[in-house]
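Before we start, here is the structure in question, set down as structure tokens.
Here is chain A:
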Amino acid sequence: MTTQFQRLLDGVTQVRGVQGAMLVAAEDGLVVAESLMEGVRGNAVAALAASLYKRFRQAMEAAAAGTPHFLHLQGEGGTLITVPAPDAILVVAVGVPDMNVGLVRLEMLRAAEMVG
Partner candidate 1 sequence: MTQARAVEPWTLEPLERFVAESGARLTLLMTPAGQVLAQYGFTRAVDVMSAAALGAAIVASTGEIARMLQEREFALLNHQGVQHGIFLGAFETPRGRLLALVVYGPDSSVGLVQLFFEELVRGLVAAAPVEEQPQAVLAANFEEELNRSLASLFGQ
Partner candidate 2 sequence: MSLVNFTTREITCKIVYYGPGRSGKTTNLQYIYERVPGDRRGRMVSLATQTDRTLFFDFLPLELGSISGFTTRFQLYTVPGQVYYNATRKLVLQGADGVVFVADSQARQLDENIESLQNLQENLLEQGVDARGVPLVIQYNKQDLPSDLILSTSELNEALNFWGAPNFSAAALEGTGVFETLKAASELVLRKLSEETPT
């Protein structure tokens, strides 16, 4: 099972500039599968990204805007992207500031589709 999940992540991590990708249990904030470069704090990113996603979802619902399909946070030192997948799983990717967000998004959506 893990190998299958690992393969899903490979598509994301092959994009240039991506430093790591994870499948995260949305409710627990725990890592289900990960493919990370050294130095990326997987557990911390997973817990905090899941918590953020939960908050954003609540905000979107409060605004009657439905559920968020895509969360993109851009910082000086890097990029964090979160995409919801079926079965309460999140696909989370981190990368350099100028990574190809469009391509990463495409690969993450593809991975999310295959999770279910």
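The rule is simple: a contact is a pair of C-beta atoms (placed from the backbone, for glycine too) under 8 Å apart; a residue touches a chain by one contact, two chains touch by 3 or more; residues count from 1.
With respect to how the candidates were assembled, all candidates are chains of the complex that A comes from, given by their letters.
Worth saying up front: this structure is predicted, and the values here are computed from it rather than measured.
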Legend entry - chain A in this complex - touching candidate among 1 or 2: 1
Legend entry - Residue numbers on chain A that touch candidate 1, as the complex places them: 24-25, 27-31, 43-44, 46-48, 50-51, 54
